Structures are given as C-alpha cells and as structure tokens.
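First, the structure itself, so that you have it in front of you.
A single protein chain has been removed from this complex, and every other one stays in its place.
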Amino acid sequence: MKRTLNYLLLLAILLAVAASFVGLGLDFSGLTGAKGLAQMGDYAAGFFPADFSAAHLANIGRASLETLAMSALGTLLAALLGLLLALPAAGRVGEGAAALVRLLLNALRSIPELVWAALMVLAAGLGPNAGTLALALHTAGVLGRLFAEALENTPAEPAEAIRLAGGGRIAAFVYGTLPGVWPQLIAYILYRWENNIRMASVLGFVGAGGLGQMLYVSLSLFQQAQAATVILAMLLLVLAVDALSGWARQRWVSH
Amino acid sequence: MSVRLTGVGLTHANGRRALQEVDLSVGRGERLAIIGPSGAGKTTLLRLLATSLQPSAGRVELLGAEPWQLAAGARRRLRARLGLIHQSPPLPPRQRVVTAVLAGRLGQWPLWKGLLSLLHPLDPAGARDALARLDLADKLFERCDQLSGGQLQRVGIARVLYQQAELILADEPVSAMDPVLASHTLGVLSREAESRGVTLLASLHAVELALAHFPRIVGVRDGRIAFDLPAHSVTPQALDALYANEQLGQPSPASPAPAPQLVTIPRC
Partner (left out) sequence: MLSASATSGLRDPAALPRLVLTVLALALLWPGLQLSELNLAMLLDGDNAATMGSFVGAFWPPEHGDEFLALLGRATLETLAIATAGMALAWLIAVPCALLATRVLSVSALARGGRPAWWAGALRWPVRLLLIVLRSIPEIVWALLFVRAVGLGPTAGVLAIAITYGGMLGKVYAEICESVDPRPARALLAAGSPRLAAFAYGVLPNAAAEMLSYTVYRWECAIRASVVMGFVGAGGLGQQIDLSMRMFAGGEVASMLLTFFALVLLADQLSRLLRNRLT
C-alpha cells in the first residue's frame, strides 16, 4: 500500500514537471536554432576580453567597498536588532510578547532581501542606504529567530545564581547567559554575513547601489566587457568574505 | 538572629513534599553543618534559605527581614547580603575566573560598573585575594572550562567570599574534591566566616568532615529535622538512625562537569 502510494507520488511529480514545461510555453528556440545560437554566441563573446582599464577598475573598487560596507553594516545592525528582539521572543518578557515578536520576526524574514530593497528604495531613496536597511531588516528576522532558539537552549543557572546574589536582570543576562551563547551568536552572525555579501552584490539591481547597480547598468547598456569585470569582482568579494569569515570562525567560535 | 525558620514546609509543584514543619534558629556568626541521606531535603532547605524557593507554609526570616514580604527592590538588596555556594558552580565555561569572581559583587555595584568590569576587570586585586585564600591565585586569568571540578568549586567559594555576604549558604561545597583538599577548604571557609563574624550553613555528604569542622550539626531526614545538636553530642546511634539504610561515609558524587558547548552551523 505504501509502495503504490509512493509510486503514485512519483508519477504526480513527473506530471507536474511535464505540466510546467508545457504550461510555460518555454521558447528555447532562442538557444537552439542556428540564428538563436549565433545571437547567443555574439552575446557571450562580448564578455571576453573583460574590461580591465584603470578607470573602470577604480569604479569597481569603490563599488566593491560600497557593497562590502553594505553587507557588514547591514549584518551588524541586524545582529543588534535581532538580539534585542530575541529576548522577548525567547519568552523573557512573557508569553504574549513572545508570540507577537515571533510573528514580527517571521514577517521580517519571509520577505526576501530584494523585495525589502525595492521597498527601502521607495522609502529612503536610491543608493546603498536602501540596501543596508533592506539587509538589516531581513537578517534581523533570521538572526532574531536563531538567537531566540539559542537563548532558549542555554542553561539558566548562571544567570539565576547572579540574581540570587542580588544582581539585576541586565547584569544577570550579561554575566550569566551571554557568555554561554556568545560563540553560537558569533557563528550565526558570520554565517549570515557570508550570505549577505552575496545578496548585497545583487541588491543594486533594484537601485540599492554597489556592484549590483554597476552590473545592472552595464548589462542594460549592453556593455558586456564591463559587466564581465563586475562579475569577476563579485566572485572575488564572495571568496574573500568566505575566507575571512572562516578564519574568524576558527579563531573565536571553535575551541 | 541570622536565620529563623518557623514551621516551614515546602511542597514542590509535582506534589512531592520536600520539607515539613522545619524550625531552625541560627544566631549571627554561628557555623552549622546540615547532614542527612540523599533526597532528605538538604539542597531544598538551602535553596529556601537563599530565597530561590518560596515556602508553602510557615515563616522565613533572614537577617531580620522576611524576604517574601518585601518589595522586589528590597528583596534584591537582601539577596546581595546572602551568598549561596552551589554544588555545581553555575559558571559559564568560556568566562574567565577573574570575571566570574568579580560577579559576586554585581548585587552591590551599579549597572555601569558591572558592564565595564565585563570588558576590563575593575578589581583584579580583590579577586586575586579571594582566590589566594583558596590557593587558586595563579588561575586568575584562566577560563573556567580549563579548570577541574574541584577547582571550579573553589572558584564558586571565592566568588561568595568576594561578595562579603553576611550569611553564607554552602550546598555541598567540597563534593568534587579529594578528602585532604576538602578538609583544607572547609577549614579555610570556616576561618573566613569566623574572622568576619559571618554566619555559615553548609550541607555536607561526608559526616566526618561535618563533625571535624562545625560546632553544630543539624540532621535532616525525609524533609524534617531529625536532630539539632552540638558536634560533640552527636552519637553514632543518632547517625545510624539518620542514615538508616545508607552506608556511612559513602563517597559523594562528584559535581557534574558542565556540558560541552555544541555550536551548530545552520545549512542554507
């Protein structure tokens, strides 16, 4: 009985896949027909050689720093906001507040970064400010939830001991709970930074500055050679942040 | 009177009666040991005295005040004068010893001072003094997870000494130490209490240690006080009755080491 159900499920999946292809009416002629291939070939050829002129590289340098700053500050802001929201979410201020804050955190992380960026461009204008705010809001939702889980799973004895010795709530949290969850929090923050550097690169597509905006503009103007350098810069940036984050993780998280 | 318990009873949330009809009076500067079989209620009694648990019946008076009749702020100030030494020291593994010891005065420091001390210890000399009395001065800047169980317990004691509490409540403070070190540490603790005129109540598993270091012994069994006598009046028969069905001098279980921190990295 279970087997037939599984086979039926597989069949349903195959049908869904077939329906997708048919329903979309995908037009791969652009890729497969001789003319189409020639067009694609021309387009692809435009990327090589990439533009390495000094002026362009200078622009890329600035845009890379802008993207790096966006990702770093966005993540930092998100960590602060996330920790602030994690306290009520973990039930430290009562059940009602916990439910409300969890809803807020879910809303924040359900909206993809790009949508947030588009909204922030509306709210705060074009440029990296919108990107930073977008990353901060989305990541605050993600980190808030992760932090809340970490807080719930950490032993309560150290903080309780400080309260029994007359310490206030904040002191008890900072001396008793925080040192225990600190490595976990750092790990989450570094992990999200790795993710955010990838996102920061593309938020520029909706006008939020950085390398993304450069790529969007150069592709819109059909300047493939310039676009190629930007893509290379994106790759290098991602690799650099991954390496830095890996080193930081080694140094401060695992012991 | 440092401690006065009148008709105190405590029933846990699950219905188990941990303490019943406990009457106890301890004067200022007295030193007393609480002994009894496992599960008799020694830890519950100490936690009650530390205001960690609220009694279900009876009256609790600590240092002249009834903690559960006070407002939260006044209770906090009262707690700053109580020092509880835990059997399993509640010290975050990655915290340094100096910070852990200095945390003893968080109840007396303003918040800004406490927060600043976390980044840069404001009174390392004071912490070192407290640790020196327990022969741990050289571990001042070590991390707690680099210490053995017995060393951790001594750090817990140092914290309470640094706190300069007026009432010291010690819950199995030497359970993770070998007999020689345990006796030495109890001696240090007793002398400290005596020199500052501070009241000391300690629960101990090892009866010989209790008889050797404390002038007054309280026996607890099944949540009641079985006897409350000067040490020299405690007879082997009384001890047998107290520990009926238990062997005398059973080695106490070592305090559990703190669980290793598992850092999980989420995928996607």
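By letter and in written order, the chains are A and B; residue numbering begins at 1 in each of them.
Note that in this section contacts are C-beta pairs under 8 Å (C-beta built on N, C-alpha and C of every residue); 3 or more make two chains touch, one makes a residue touch a chain.
Every value quoted in this text rests on a predicted model; they were computed, and no experiment measured them.
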Residue among B:R4, B:K42, B:R105 or B:R128 that touches the chain left out of view: B:R128
Contact with the hidden chain (one of B:L70, B:L115, B:A137 or B:A231): B:A137
Options A:A118, A:A161 or A:V253, residue touching the unrepresented chain: A:A118
Touching residues (missing chain, whole complex) on subunit B: 96, 98, 119-121, 124-125, 128, 137-138, 140-141, 268
Touching residues on subunit A - with respect to the absent chain: 5-6, 9-10, 16-17, 19-21, 23-24, 26-28, 30-31, 39-40, 43-44, 65-66, 68-70, 72-74, 77, 110-112, 114-115, 118-119, 122-125, 127-129, 131-133, 198-199, 201-202, 205-206, 209, 215-216, 219, 222, 231, 234-235, 238-239
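Note that only the chains that are shown with their structure count from here on.
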Centre-to-centre distance between subunit B and subunit A (centres being mean Cα positions), rounded to whole Å: 48
Sites on subunit B touched by subunit A in the complex: 50-52, 76-84, 86, 88, 90-95, 99, 103-104, 106-108, 111, 114-115, 118, 160, 163, 165, 259, 261, 263-266
In the complex, subunit A residues that touch subunit B: 146, 155, 157-158, 160-168, 170-172, 174-176, 179-180, 182-184, 187-188, 191, 253-255
